[in-house]
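Dropping a structure here in structure tokens format, bear with me for questions.
In this view, the complex is presented without one of its protein chains, the others remaining in place.
Chains here go by letter, A and B, matching the order in which they are written, and residues are numbered from 1 within each.
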Amino acid sequence: MSFTERITWTSLVVLPVVALTYFTVVLTRLADAPVDEVSWIVPMIWAIGTVIVGMIAGAIAQAIAATIASGGEEPDTEGDVRDKEIDRIGEYAARHVTSLGCMAVIVLAMLRADHFWIANGVFLAGLVGGVVSGIVKIRAYRRGF
Amino acid sequence: MGRPTRVTNAIRQLRFAAGEMTQADLADRVGVTRQTIIAIEHGRYSPTLEMAFQIARVFEVPLDDAFQYPTTEEL
Partner (left out) sequence: MGKKKTPNCDEEWASMSRDEVYNWIFALVSLVSTITYLAILVPRKIGAPASEVSYVAPLLWVFGCGMVVGFGTALAVRLAAPKDSKVRDERDKEIELIGQYVGSGFVTIGAMAALVLSILEVDHFWVSNSLFVGFLFAAVLSSFAKAAAYRGEYPEI
């Protein structure tokens, strides 16, 4: 597996786990309280922090695994022509999710909706986009393109 | 970045040799737009390996006759 593929697998673990945990917490809070009283900021910061820390830790772990698997060779972190092509394919596949999500958020912001909806809208669009692009990339790696 | 490729080609010569085949005609046979053939001939686009083979097949020549790549000394 190329290093970039390993990172993609890592994101496909980190992102869904964080998304499920975070939205479970926040939606249960939303069920009990009106929107402007839900305390969502602390969970959101935890979620973002977990994604960052999770990806860094995952990248380090993958780098170690890759070095062991190749018998002491340093892994190519940048990616070769194929990795970059697959990265483009992944981004392209997620374009509708990310741009529609962001357009919805612009509309919400213009309507002065509660910041809760805006922040969670962007966050959700980003997470779903990340997962969609990850899945498309893994398929490209495993099945060709 | 500049030119995307060091691959050169002899497609224009091959077209003239094949009864002055037009770019549009070659494009139809390979399944691409006329502008892509133009871009390939002008060195603005590097075709995929499959397209390169298809072009060579149209003229019934080996791949090396249609497309050239500098030798390791020239690189």
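Everything that follows uses one rule, which is that contacts are C-beta pairs under 8 Å (C-beta built on N, C-alpha and C of every residue); 3 or more make two chains touch, one makes a residue touch a chain.
Since this is a predicted model, take the numbers as computed values, not measurements.
Peer 1: Pick out which of A:R29, A:H115 or A:R139 touches the chain that's been left out of the picture.
Peer 2: Touches the omitted chain: A:H115.
Peer 1: Going by the touch rule given at the top, which residues of chain B touch the chain that is not shown?
Peer 2: 1-4, 12, 20, 22-24, 27-28, 31-36, 38-39, 42-45, 48, 51
Peer 1: Tell me, which residues in chain A touch the chain that this view leaves out?
Peer 2: 41, 44-45, 48, 84, 87-89, 91-92, 95, 98-99, 102, 105-106, 109-110, 112, 115, 118-119, 122-123, 125-126
Throughout what follows, only the chains that are shown with their structure count from here on.
Peer 1: Centroid from C-alpha atoms only, then distance chain A to chain B, rounded to Å. What do you get?
Peer 2: Chain A and chain B have C-alpha centres separated by 41 Å.
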